[in-house]
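What follows is a single structure, written as C-alpha coordinates, with notes after it.
This part shows subunit A:
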Amino acid sequence: MSGTGFILIILTSFFFTGILIRTKSIFSGRKGPGIFQPMKDIWRLFHKENVYSQTSSFIFKIAPDIYFASILIAIMMIPFGNQKGIFSFNGDFVFFAYLLAAGKFFSIISALDTGSSFEGMGASREALYSFLAEPAFFLLMGSLALLTGYTSFSDIFSSISFDSYISIAIGTLASFVLVLISMIENSRMPVDDPKTHLELTMVHEVMILDNSGFDLGLILYATNLKFAMYGAIIANLFLTPGKELYYSVPIFIGAQTLFAVIVGASESFIARFRMSHNPQFIITIGSVSLLIFFAVLLMLGKYI
Partner candidate 1 sequence: MFIYYLIISLLIGAATMLNRNRVVRIVLLILFLVVQTTMTIYAYYHLNEENSGYFKFDALGVIFLCVLTILSYTTIYHSYVYLKHRKDSIRSQSIYFAALIILIVVMTCAYLAAHLGVLWVFIELTTLSVAVLIYHERTPLSLEATWKYVFICSIGITITFIGIILLSIAIQETNIANFSFKAIPAQLINVNTSWLKMIFLLMIVGFCTKMGLFPMQTAAIDAHTVAPPPISAFISTTLMNVGFVSIFRTYTMFSHTPILKWMNIILMLSGIISIIVSAAYLLKVNHLKRMSAYSSIEHMGLAAIGIASGGIGYFAAIFHMILHSFVKASVFYQIDQFHRNFKTYMISETGNYFNRNKAGAMVFLIILIAITAMPPSGLFITEFWIFKALFTSSHMFIFIAALFFLTVCIYSLTKNFLFILFNQTKDLLPAEEKPNSTETYTQYFLLAIVVYLGINPPEFMINLLNDAVSILPK
Partner candidate 2 sequence: MSLSLFIILITLLFSLLMFFIKESWAGTIALGSVLINTAISSWVAANAVLGHSFEEIINTGVVFGDIPIRVDALSGWFILMMNFTVLTGILYGRRYMKHYENKSGMLSLHFASYIINHISMIGIFMVQNSLAFLYVWEIMALSSFIMVIFDYKNPETLKAGINFLIQSHVCILLLTLGFIWVSTQTGSYDFDAIRQYSVSVSPAISLSLYLVFFIGFAIKAGFVPFHTWLPYAHPVAPSHVSGVMSGVMLKLGIFGILRMLVVMNQNYLIIGYIVLIVSIISGVYGVMLAIVQHNLKKLLAYHSIENIGIIGIGIGIGAIGIGINNPYLAFAGFAGALLHTLNHSLFKSLLFYNSGTIYQTLHTLNIDSMGGLIKKMPHTALLFLISAMAICGLPPFNGFVSEFLIYVGLFEGVHSGSLSIITFFIITIAGLALIGGLALLCFTKAFGIIFLGQERSQFEHEIVEAEPSKLFPGYLVLVFIMAIGLFPQVFIRLLINPVNVFTAGLENASPSLAMITNIKSISLVAWAFIVAIASIWAIKHFVLRNKKDVIAPTWGCGYSAPNSKMQYTASSYVRSYRKLIGPILIMNKKEGDIKGVFSSPIFSHTHPYDKMESILIDYPLKILNKVMSRVRFIQNGNMRYYILYGVLFVIIIVLVSLLSGMATYVFNLLKQ
Partner candidate 3 sequence: MTNILLITFAISLIYMGIANRLSTYINILALQGIILFGVSFIELIQINTLNLIFILFETIFFKTLAIPLFLNYIIKKNSITREAEPYLPDFISVVIITAIILGSFILSNIVSGIFIRKMFFLAALAAVFSGLFIIITRKKIVTHIMGYLVIENGVFILSLSAANKMPILVNLGITLDIFVSVLVLGVFVNRIGNTFEEMSVDNLNNLKD
(Lines give C-alpha, C1' and ligand atoms only; values in the text may rest on other atoms or scores of the structure.)
Protein backbone atom coordinates (compact mmCIF):
# COMPACT_ATOMS: atom_id res chain seq x y z
CA MET A 1 0.00 0.00 0.00
CA SER A 2 1.18 3.49 -0.78
CA GLY A 3 0.60 5.12 2.61
CA THR A 4 3.59 3.51 4.27
CA GLY A 5 5.95 6.34 3.49
CA PHE A 6 3.49 8.87 4.82
CA ILE A 7 2.94 7.00 8.09
CA LEU A 8 6.65 6.41 8.58
CA ILE A 9 7.47 10.06 8.03
CA ILE A 10 4.82 11.08 10.53
CA LEU A 11 6.28 8.62 13.00
CA THR A 12 9.80 9.86 12.42
CA SER A 13 8.72 13.43 12.85
CA PHE A 14 7.78 12.64 16.45
CA PHE A 15 11.31 11.89 17.58
CA PHE A 16 13.44 13.50 14.87
CA THR A 17 13.96 16.83 16.57
CA GLY A 18 14.31 15.04 19.88
CA ILE A 19 17.25 13.04 18.59
CA LEU A 20 18.74 16.15 17.13
CA ILE A 21 18.57 18.07 20.37
CA ARG A 22 19.79 15.04 22.28
CA THR A 23 22.84 14.75 20.06
CA LYS A 24 23.66 18.38 20.56
CA SER A 25 23.35 18.15 24.33
CA ILE A 26 25.50 15.02 24.42
CA PHE A 27 28.20 16.71 22.37
CA SER A 28 28.05 19.67 24.70
CA GLY A 29 28.36 17.31 27.65
CA ARG A 30 24.85 17.67 28.99
CA LYS A 31 22.25 14.99 29.56
CA GLY A 32 19.57 16.84 27.70
CA PRO A 33 15.83 16.28 27.45
CA GLY A 34 14.10 13.08 26.36
CA ILE A 35 13.72 12.63 22.64
CA PHE A 36 9.94 13.19 22.78
CA GLN A 37 10.25 16.44 24.68
CA PRO A 38 9.77 18.67 21.59
CA MET A 39 6.54 16.83 20.76
CA LYS A 40 5.34 17.32 24.32
CA ASP A 41 5.99 21.07 24.05
CA ILE A 42 4.07 21.18 20.81
CA TRP A 43 1.21 19.21 22.37
CA ARG A 44 1.12 21.70 25.21
CA LEU A 45 0.99 24.56 22.74
CA PHE A 46 -1.98 22.96 21.02
CA HIS A 47 -4.05 23.64 24.11
CA LYS A 48 -3.15 27.30 24.43
CA GLU A 49 -5.23 30.10 22.97
CA ASN A 50 -3.84 32.40 20.30
CA VAL A 51 -2.55 35.90 20.95
CA TYR A 52 -2.87 38.09 17.89
CA SER A 53 -1.20 41.42 17.24
CA GLN A 54 -3.66 44.24 16.74
CA THR A 55 -1.87 45.11 13.56
CA SER A 56 -2.39 41.71 12.04
CA SER A 57 -5.23 40.64 9.79
CA PHE A 58 -6.82 37.35 8.75
CA ILE A 59 -3.68 36.54 6.76
CA PHE A 60 -1.88 36.10 10.05
CA LYS A 61 -4.64 33.81 11.32
CA ILE A 62 -4.82 31.58 8.26
CA ALA A 63 -1.12 31.46 7.39
CA PRO A 64 0.01 28.73 9.84
CA ASP A 65 -2.75 26.41 8.68
CA ILE A 66 -1.74 26.82 5.05
CA TYR A 67 1.92 26.42 5.89
CA PHE A 68 1.20 23.23 7.73
CA ALA A 69 -1.14 21.91 5.07
CA SER A 70 1.42 22.52 2.33
CA ILE A 71 3.98 20.42 4.15
CA LEU A 72 1.45 17.71 4.90
CA ILE A 73 0.50 17.39 1.23
CA ALA A 74 4.15 17.56 0.23
CA ILE A 75 4.88 14.61 2.47
CA MET A 76 2.10 12.65 0.79
CA MET A 77 4.12 12.79 -2.43
CA ILE A 78 7.22 11.18 -0.92
CA PRO A 79 7.50 7.57 -1.99
CA PHE A 80 8.86 4.82 0.17
CA GLY A 81 11.38 2.66 -1.62
CA ASN A 82 9.53 1.23 -4.57
CA GLN A 83 6.16 2.13 -3.10
CA LYS A 84 4.57 5.17 -4.61
CA GLY A 85 3.58 8.10 -2.46
CA ILE A 86 -0.12 8.77 -1.94
CA PHE A 87 0.05 11.22 -4.80
CA SER A 88 2.38 10.26 -7.59
CA PHE A 89 2.48 11.48 -11.16
CA ASN A 90 4.93 12.74 -13.72
CA GLY A 91 6.69 15.85 -12.46
CA ASP A 92 5.25 15.54 -8.98
CA PHE A 93 8.44 16.98 -7.51
CA VAL A 94 7.65 20.22 -9.37
CA PHE A 95 4.37 20.28 -7.54
CA PHE A 96 6.25 19.36 -4.36
CA ALA A 97 8.58 22.33 -4.69
CA TYR A 98 5.87 24.81 -5.59
CA LEU A 99 3.64 23.57 -2.81
CA LEU A 100 6.39 24.27 -0.28
CA ALA A 101 6.84 27.64 -1.94
CA ALA A 102 3.14 28.34 -1.44
CA GLY A 103 3.49 27.55 2.22
CA LYS A 104 6.53 29.75 2.46
CA PHE A 105 4.69 32.56 0.68
CA PHE A 106 2.15 32.59 3.46
CA SER A 107 4.63 32.32 6.29
CA ILE A 108 6.47 35.30 4.79
CA ILE A 109 3.44 37.52 4.35
CA SER A 110 2.16 36.58 7.78
CA ALA A 111 5.47 37.80 9.15
CA LEU A 112 4.98 41.05 7.27
CA ASP A 113 1.42 41.20 8.52
CA THR A 114 2.47 42.02 12.06
CA GLY A 115 4.19 45.20 10.94
CA SER A 116 7.18 44.50 13.13
CA SER A 117 10.56 45.57 11.85
CA PHE A 118 12.25 42.38 13.05
CA GLU A 119 9.81 40.04 11.40
CA GLY A 120 10.07 41.97 8.14
CA MET A 121 13.81 41.41 8.34
CA GLY A 122 13.35 37.71 8.83
CA ALA A 123 10.84 37.54 5.99
CA SER A 124 13.22 39.29 3.64
CA ARG A 125 16.00 36.84 4.44
CA GLU A 126 13.74 33.82 4.15
CA ALA A 127 12.51 34.93 0.72
CA LEU A 128 16.06 35.65 -0.45
CA TYR A 129 17.42 32.25 0.62
CA SER A 130 14.50 30.31 -0.77
CA PHE A 131 14.81 31.83 -4.23
CA LEU A 132 18.52 31.11 -4.14
CA ALA A 133 17.88 27.52 -3.12
CA GLU A 134 15.17 26.74 -5.69
CA PRO A 135 17.52 26.25 -8.67
CA ALA A 136 19.72 23.84 -6.71
CA PHE A 137 16.79 21.54 -5.99
CA PHE A 138 15.55 21.62 -9.56
CA LEU A 139 19.01 21.05 -10.97
CA LEU A 140 19.36 18.03 -8.71
CA MET A 141 16.01 16.60 -9.69
CA GLY A 142 16.75 17.33 -13.33
CA SER A 143 20.00 15.42 -13.12
CA LEU A 144 18.29 12.51 -11.40
CA ALA A 145 15.57 12.55 -14.04
CA LEU A 146 18.27 12.49 -16.68
CA LEU A 147 20.01 9.65 -14.88
CA THR A 148 16.93 7.48 -14.48
CA GLY A 149 14.80 8.62 -17.37
CA TYR A 150 11.75 9.21 -15.19
CA THR A 151 10.04 12.36 -14.02
CA SER A 152 8.36 11.41 -10.76
CA PHE A 153 9.73 10.83 -7.26
CA SER A 154 8.68 7.21 -7.04
CA ASP A 155 9.99 6.18 -10.46
CA ILE A 156 13.26 8.00 -9.94
CA PHE A 157 13.92 6.56 -6.49
CA SER A 158 12.76 3.07 -7.36
CA SER A 159 14.93 2.92 -10.46
CA ILE A 160 18.01 4.58 -8.99
CA SER A 161 20.75 2.12 -8.16
CA PHE A 162 24.34 2.37 -7.12
CA ASP A 163 26.41 -0.14 -9.00
CA SER A 164 29.29 1.94 -10.38
CA TYR A 165 31.69 4.23 -8.57
CA ILE A 166 30.45 7.25 -10.38
CA SER A 167 26.88 6.50 -9.42
CA ILE A 168 27.95 6.18 -5.80
CA ALA A 169 29.68 9.54 -6.15
CA ILE A 170 26.48 10.92 -7.56
CA GLY A 171 24.52 9.47 -4.68
CA THR A 172 26.83 10.98 -2.09
CA LEU A 173 26.80 14.35 -3.80
CA ALA A 174 23.03 14.22 -4.11
CA SER A 175 22.53 13.40 -0.47
CA PHE A 176 25.01 16.13 0.44
CA VAL A 177 23.03 18.66 -1.59
CA LEU A 178 19.77 17.46 -0.11
CA VAL A 179 21.15 17.76 3.42
CA LEU A 180 22.25 21.31 2.76
CA ILE A 181 18.95 22.22 1.13
CA SER A 182 17.06 20.85 4.08
CA MET A 183 19.36 22.89 6.33
CA ILE A 184 18.34 26.01 4.50
CA GLU A 185 14.67 25.10 4.26
CA ASN A 186 14.53 24.38 7.99
CA SER A 187 16.85 27.33 8.68
CA ARG A 188 19.40 25.43 10.72
CA MET A 189 23.18 25.78 10.88
CA PRO A 190 25.19 27.01 9.15
CA VAL A 191 22.70 29.39 7.56
CA ASP A 192 20.71 30.10 10.65
CA ASP A 193 21.10 29.31 14.32
CA PRO A 194 17.79 28.45 15.97
CA LYS A 195 19.35 28.85 19.38
CA THR A 196 20.44 32.43 18.91
CA HIS A 197 18.94 34.99 21.23
CA LEU A 198 19.53 38.07 19.14
CA GLU A 199 16.60 38.84 16.82
CA LEU A 200 18.90 40.67 14.43
CA THR A 201 20.64 37.42 13.52
CA MET A 202 17.60 35.21 13.30
CA VAL A 203 15.93 34.10 10.11
CA HIS A 204 13.11 31.73 10.83
CA GLU A 205 12.55 32.29 14.50
CA VAL A 206 12.21 36.00 14.10
CA MET A 207 9.43 35.47 11.57
CA ILE A 208 7.28 33.67 14.08
CA LEU A 209 7.90 36.00 16.99
CA ASP A 210 4.24 36.96 17.15
CA ASN A 211 2.80 33.51 16.63
CA SER A 212 1.58 31.81 19.72
CA GLY A 213 -0.57 29.01 21.02
CA PHE A 214 -2.05 26.64 18.47
CA ASP A 215 -0.52 28.47 15.54
CA LEU A 216 2.96 28.30 17.01
CA GLY A 217 2.40 24.62 17.66
CA LEU A 218 1.44 24.09 14.04
CA ILE A 219 4.51 25.91 12.82
CA LEU A 220 6.90 24.06 15.11
CA TYR A 221 5.45 20.72 14.23
CA ALA A 222 5.54 21.66 10.55
CA THR A 223 9.28 22.19 10.99
CA ASN A 224 9.68 18.71 12.42
CA LEU A 225 7.65 17.27 9.58
CA LYS A 226 9.79 19.12 7.09
CA PHE A 227 12.92 17.62 8.62
CA ALA A 228 11.48 14.18 8.51
CA MET A 229 10.41 14.75 4.93
CA TYR A 230 13.88 15.67 3.73
CA GLY A 231 15.27 12.84 5.74
CA ALA A 232 12.88 10.57 3.92
CA ILE A 233 14.01 11.82 0.54
CA ILE A 234 17.61 11.19 1.45
CA ALA A 235 16.72 7.80 2.82
CA ASN A 236 14.93 7.01 -0.41
CA LEU A 237 18.17 7.45 -2.27
CA PHE A 238 19.57 4.44 -0.46
CA LEU A 239 16.47 2.26 -0.26
CA THR A 240 17.36 -0.30 -2.84
CA PRO A 241 14.13 -1.31 -4.56
CA GLY A 242 12.41 -4.67 -4.35
CA LYS A 243 13.19 -5.31 -0.67
CA GLU A 244 10.46 -6.29 1.78
CA LEU A 245 9.16 -3.93 4.44
CA TYR A 246 10.86 -5.65 7.40
CA TYR A 247 14.07 -5.00 5.54
CA SER A 248 13.50 -1.46 4.30
CA VAL A 249 11.70 0.10 7.25
CA PRO A 250 14.75 -0.27 9.57
CA ILE A 251 16.97 1.16 6.86
CA PHE A 252 14.58 4.08 6.62
CA ILE A 253 14.48 4.66 10.37
CA GLY A 254 18.25 4.26 10.51
CA ALA A 255 18.82 6.75 7.74
CA GLN A 256 16.54 9.24 9.39
CA THR A 257 18.27 8.85 12.75
CA LEU A 258 21.66 9.15 11.12
CA PHE A 259 20.48 12.31 9.36
CA ALA A 260 19.27 13.75 12.65
CA VAL A 261 22.57 12.91 14.32
CA ILE A 262 24.55 14.47 11.49
CA VAL A 263 22.51 17.63 11.75
CA GLY A 264 22.95 17.72 15.48
CA ALA A 265 26.67 17.13 15.21
CA SER A 266 27.13 19.77 12.58
CA GLU A 267 25.18 22.24 14.68
CA SER A 268 27.39 21.61 17.67
CA PHE A 269 30.68 21.86 15.77
CA ILE A 270 30.05 24.38 12.98
CA ALA A 271 29.68 28.07 13.68
CA ARG A 272 27.03 29.90 11.71
CA PHE A 273 28.01 32.13 8.80
CA ARG A 274 27.76 35.87 8.78
CA MET A 275 24.49 36.91 7.18
CA SER A 276 26.30 38.45 4.24
CA HIS A 277 28.05 35.13 3.54
CA ASN A 278 24.90 33.08 3.30
CA PRO A 279 24.02 33.88 -0.33
CA GLN A 280 27.29 32.69 -1.80
CA PHE A 281 27.06 29.59 0.36
CA ILE A 282 23.63 28.84 -1.07
CA ILE A 283 24.83 29.53 -4.59
CA THR A 284 27.59 26.99 -3.95
CA ILE A 285 24.92 24.33 -3.48
CA GLY A 286 23.60 25.23 -6.89
CA SER A 287 27.01 24.76 -8.46
CA VAL A 288 27.50 21.46 -6.67
CA SER A 289 24.25 20.20 -8.15
CA LEU A 290 25.54 21.39 -11.51
CA LEU A 291 28.50 19.09 -10.88
CA ILE A 292 26.05 16.28 -10.31
CA PHE A 293 24.55 17.08 -13.69
CA PHE A 294 27.94 16.78 -15.38
CA ALA A 295 28.61 13.57 -13.53
CA VAL A 296 25.34 12.18 -14.81
CA LEU A 297 26.23 13.21 -18.34
CA LEU A 298 29.56 11.42 -17.96
CA MET A 299 27.85 8.36 -16.64
CA LEU A 300 25.40 8.22 -19.51
CA GLY A 301 28.33 8.63 -21.87
CA LYS A 302 26.64 11.60 -23.52
CA TYR A 303 29.55 13.80 -22.60
CA ILE A 304 32.98 12.46 -23.34
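Candidate entries met the following condition: all candidates are chains of the complex that A comes from, given by their letters.
In this text, a contact is a pair of C-beta atoms (placed from the backbone, for glycine too) under 8 Å apart; a residue touches a chain by one contact, two chains touch by 3 or more; residues count from 1.
These figures come from a predicted structure and were not determined experimentally.
Student: Looking at this complex, which candidate touches subunit A: 1, 2 or 3?
Tutor: Every other option belongs but stays apart; subunit A touches 2.
Student: Could you pull out which subunit A residues touch candidate 2 in their complex?
Tutor: These residues of subunit A touch candidate 2: 46-57, 59, 62, 65-66, 68-70, 72-73, 76-77, 87-92, 94-95, 97-99, 101-102, 104-105, 108-109, 112-118, 120-121, 123-125, 127-128, 130-135, 137-139, 141-143, 145-146, 148-151, 199, 209-210, 213-215, 218, 275, 279, 286, 293, 297, 302-303.
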